[in-house]
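Handing you this structure, nothing more for now.
In this view, the complex is presented without one of its protein chains, the others remaining in place.
Coming up: subunit A.
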Amino acid sequence: MTETTGRTPEAVERTPRTTGRTPGTPERAPLIELTDVSKHYGTVRALQGVSLEVHAGEITCVLGDNGAGKSTLIKTIAGLHQHDGGTLRIEGEETRLASPRDALDRGIATVYQDLAVVPLMPVWRNFFLGSEPRKGSGPFKRLDIGLMRRTTREALLRMGIDLRDVDQPIGTLSGGERQCVAIARAVHFGAKVLILDEPTAALGVKQSGVVLKYVAAARDQGLGVVLITHNPHHAYLVGDRFVLLKRGTMVGRHTRDEITLEELTRQMAGGSELDDLRHELEKDTP
């Protein structure tokens, strides 16, 4: 167990990076680099010419409305299916991901919207589900329950979640907390890249804030994060890079210093949808 002294997750508001590295000038190859990637389902073009970079300690946001190709994009990075054109590089090495397991083995963990948790099981059992540590040998090989409880508590604490009772069924946690447990699990199991599929979509304003804090906490632990969202406000709060998708094609690719929230919002919506959005924004800021 390595003790990481990450910054407090309260530091969502952008503070100067201690790494002193500015986006766009990485000293080594990005964790993930997609160049001109495309994907077809039969005759349907789901993705066309999409490029993105994911660096350690940074958050890359993928923005787009429903049907923009966000899901297809993350499924490609998560190993659920393979791209048809373009290249996928992992730490500089061109590759194809054969399966989700393959992606996982290369340190790419995906937290899906419906969250892979079993509601009736205690938090600590959920945390280690599928990768349970054991002790003893032969027929007496058994779960190392002490270690599992302790590790769960510690891993959650590092993410800034103080769960007093890791024995409570995970179903009794709120949606945001469950999301955070899923993130903490991915971090604990050595993920280098964390893909989050609309982590704030089903959450209220306050809960969304909590989740974004933990996303930032994961970034501060040195992970590369891919944040899928259709909410430019959430994206701009934490994002270092932004990729905009529309109807399967990339309509914009920016680093944080190149774009303002207004511009991001405008690009994301565009045309007739803008009126609806303005309406929504006015509600947000009364």
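Please note the rule applied: a residue touches a chain if its C-beta (ideal position, glycine included) is under 8 Å from a C-beta of that chain, and two chains touch if they have at least 3 such contacts; residues count from 1.
The rule we apply is simple: contacts and distances are computed from a predicted model.
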Among "Xylose transport system permease protein XylH", "Cytochrome ubiquinol oxidase subunit I", "Nitrogenase molybdenum-iron protein alpha/beta subunit" or "Na+/H+ antiporter subunit A", UniProt's protein name for the complex chain that is not shown is "Xylose transport system permease protein XylH"
Out of A:62, A:90, A:103 or A:117, which residue would touch the omitted chain in the full complex? A:117
Candidates A:55, A:125, A:149 or A:234 - the one touching the absent chain: A:125
Of A:29, A:145 or A:281, which sits in contact with the chain we cannot see? A:145
Among A:50, A:196, A:210 or A:264, which one touches the chain that has been omitted from the display? A:210
Of the residues in subunit A, which ones touch the absent chain? 8-10, 100-101, 104, 112, 114-121, 125, 128-132, 134, 141-143, 145, 157, 160-165, 167-169, 171-172, 174, 177, 210, 213
